[in-house]
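Dropping the structure in here first, questions after.
As you look at this complex, bear in mind that one protein chain is not there, while each of the others sits in place.
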């Protein structure tokens, strides 16, 4: 803890080696009495502390990280350095257009690239992450219905396998979220869908390939059904990596899509963010896109704001969203180009299908053994849990000991004891082969020394943590030396 | 090993995603047949490999590193970022003066600062490290004698405690290095010195405080004796940290000095370099300074080269030395300013004397118990080695297990079983106290479980390495999978 | 193939293992008519060297004008150490810390962040970030509506002294849930919330009162009084604060008799570069009793099997991945890396260091305002004390003045005339600790010229320079 190194009066004075001006004109009752209780450390102590702390993390730069639905692929270092050029870092968000053409050119071109690669009619870059993109998308669906006076639509449909943000975003927009079941084969249960569709249906939120890792084959039929019922189709783009340059959501019939640039466009996840969740729309939703957007008027790039776009659902952050993330995505898109984008889907699918095949050969059960994997797939360790008493969480924790970040566990909820595995296209075959060996080893350990696995991890900075205590005896901030 | 991840045909193609032009005009017999056998890896593999490799190092940013004579103090991060501004990184070394005034201003001011802080008459920045500074210094001594036709001087005197570079540099300049003994109290044996001084004496190389960690009290007397014999005095500035802003080598009577900017001016050591070893001289050696140097002609900064300075000992590197290191030192000097420089000596001495005192209380033997420590001090573990069979190397290796880099061991050679400890001014008292506790613990372990210490380290990426085998069965380059 | 490590041999072996002939066969479940073509509209890939050239040109193109513009994004010095550490791969390329044991670096850092934010704001708990300051306010509003059990109206009192963009964002986000923002005017003399407009709503049903400190005019509100008024009228008090200002001002947790209930704001001044407006981060703190209403990640300290301290995501039952449609918010990915930078920034600066910076900003802004007010017909319309921004009224249209200054490479401030037409030719200026005396003088002399040009030859107003 940095606070444990704090000593009263210590300071990193290379930063503040100047006189403290007085504040004579601020009334005393508005001032604080004591400096805030921040740590008092030297610059070196801070550097040493956070350097060492960082070493306690798994990350793409240090470990294979096949976290399903998260697309943890290599984050090119050029994206970081080019988005961090002094000219970009020092640009004030409210700088006039005369001092913004370079930045705006990047944004406009990114809008165009995203439009083409998704097959949508228009794109706004402003949502700060996937969930905010979802919010924007559903809000646009609502604005569309409202504009037509079609205001009895109260429900958004979401598959039971959907990511939690989907129903939560629907609710943020004032809708009820209604679940529809997934069929045995991983596709949506079409009969169930037909039953719930009706005049109360505002739309449906789908991921395709779905979060169970397979391509929804009857997507055109679904689109027809929903549209016929007067609803719109929302595409959760978290899994775009699986189809980039191969199939376009616009061509599948979707009306609105968000993209997780921190997944498909490989901007870093930063230990929790920031991301970027641009939204693309079909023609009929275009008026409602969130502002600001960038337009090109033939000679200059110009901002489109509430003024120019009166039907917009509005503004979702004070300025233009996570600009630095968007710049990173833009650099990535230019590095890859169209050929590179095709290859993303190809090689992420190759890696996933290869890994699935090898794991099945090694005796693991696929949740959907008859299906092609997309860029990810689900294993179910039901058998192991039942026969050996070693569950998915145990497997996951043991993987850490072998230097691999665990895949996503217990999501989607409908598959018991599941592991959602997404190797991504940037991992080499050797790493996949190593992963198979590790899974085999853990399986063997589970058979012969189950306690070893159930007590895992053993080599991390901490052993398994007491989550119950964390929630029950809340300790959310340093309160001083105990 | 990066080579173990290599696969034929693999490439980090974001770098080389362009056509390979033909080379029709280069005769076949001058071309190579195969691409060089470098590793063939993806960019991510390289990033992951070198990130993980780095984590196997101790460093200032991660560990207390009290390596005596090396001044391992905090390397301010601002020095790195400001020396790496695009304008500095892209400047060609042969750019004309019209495109160099910003850089040259920094160099000129650094020359001035170094002049004032050492009390010398003039400074040249070009030597690339301490040893090259020594070479330059001794070469200037030689040039001085030669210019006066005083060419029978064949010897450079060096104390037996001197750093190895001192005698080696003397030899590089065509001199014989003659050792003079250190007295019981750590000062030079003055009688012995008198005996060896004579018409063959070209000069003497001293460090003050000396490498045994104490201030040579009779320096003025020594200077008088050497000068009277017609010799010159060389100051090895490796220990300048101890006296920065307190005493100046110029005032002590030295004719020439080199400074290790990678020590006293806190430029990083980079796992072995680069450093910078500027030289300062008294008036009589001024004509011989190595080129290039920067001068200010009243309106512009200009380079001084062989042309302007015909008596120079010449050029030591193709361009102007380690410019980027010099920029870092310049930034450091401006951050500290004169007050900051005074404090360097004060607090490095405070830390050293405190640590020495506490270790003596803990039962360790100082090599020079009657003397003040300078910024470093020597312990001798003679007693422990004899009584417990646990030697200095064992202590050093065991320290690694406790997360502290070992002090310098077995240097200087004249003190048996010695540890040369230099805490530097940037370490907090707590870290010194921790160090004392660690030393106590190891002492106790040595008494009760000596094997534990003799087998140390136990927690590093490797256990103790077989140095004999390394030298006997030379394996100096990857020869392919065994 | 940029970033794809597969050799021809690998590909063949993998296809054989899968049992297909070609990579294309892996897409055989996708109906043919859906397959897209070559995407010719997307440019061809470029090597890093060429993209670098392109981006360097773009970055240079925008110049680096002298910045006296604040309005929610501030030009502060960031210690060099901050981003050199933040971009270390282990922070930069990690995911959200779902596997706690393999993410103690991020988790401990976030716990430290929470500790620092509660220290700075005087609140009990902090979450681990939201998207930005404006959306954090929207979440605070939703939280207040859920948390104020006494209020049924879904109405919130929002002063016009709050940043206009924050008002718009909050409206965009909360309106679909039927929440209404009711505006209160400001006192045209002091530039603070107009207490009489406020008093008109006494006794009405509002879930919360929003209290900005400093307000959008840079003016300091009488936060004690506003907080107590809110509480007396059954409302929660939502503080929207500048975290740097908090280093010298009374923390929100100590406002009035019992302190604000929720405190949120824009984290940018803590280590985030201006960077075109993002990524920044929103912070959100509250009283312990409201913690279960909080949106976003929260990190708790706990122990491992050996009783050793460790850190983990906690209270996840508030979040969408557990509670789905009943979650406190839809937020998932937040702004972790910005929080990493902020934590390191705050650790290096310390409480007193931040005070020095805050005081320097204050002094510079005072100096700037005084210097400019020495020009003819430039005046400061408000009397309330300010932090580091100040409203000035000019003798020409704000738009024209700012455009002319920009042509001189000076960002002269924020044009208030769209949002506050009643203030006439008013701009909001800011001089952070980075602005030197010479730069302030540069602004003065350029503004002087702009004013002179305006007075003499009004036709030249449309700048053709």
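Structure notes:
All chains are identified by letter, namely A, B and C, in their written order; residue positions are counted from 1 within each chain.
Note that contacts are C-beta pairs under 8 Å (C-beta built on N, C-alpha and C of every residue); 3 or more make two chains touch, one makes a residue touch a chain.
Model, not experiment: these values are computed from the prediction.
Touch, as defined at the top, links the missing chain to these shown chains in the whole complex: A, B, C. From the options B:121, B:227 or B:334, the residue with contact to the chain not on display is B:334. Only one residue from B:121, B:227, B:315 or B:440 touches the chain missing from this view: B:315. Per the touch definition above, the residue from B:112, B:189 or B:434 contacting the chain not shown is B:112.
Checked against the hidden chain, the listed residues A:7, A:176, A:440 or A:469 yield one contact partner: A:7. The chain omitted from view is touched by exactly one of B:245, B:416 or B:450, namely B:245. Mapped onto chain C, contacts with the missing chain fall at residues 48-49, 52-53, 77, 79-80, 84, 87-88, 433-434, 436.
Residues touching the missing chain, restricted to chain A, are 7-11, 13-18, 41-45, 47, 51, 76-78, 80-82 (touch as defined at the top).
Following the convention adopted for this analysis, only the chains that are shown with their structure count from here on.
Ranking all chains by how far their C-alpha centres lie from the centre of chain C, first place goes to B. Per-pair counts of C-beta contacts peak for the chains A-C.
Remark: chain B and chain C have CA centroids separated by 46 Å (rounded to whole angstrom). In terms of their C-alpha centroids, the spacing between chain A and chain B amounts to 48 Å. Centre-to-centre separation of chain A and chain C, using mean CA positions: 21 Å. Taken residue by residue, chain B touches two or more other chains at 7, 10, 14, 17, 42-45, 47, 51, 76-78, whereas all remaining positions touch fewer. In chain C, the residues touching two or more other chains are 1-6, 10, 45-48, 79, 81, 85, 89-90.
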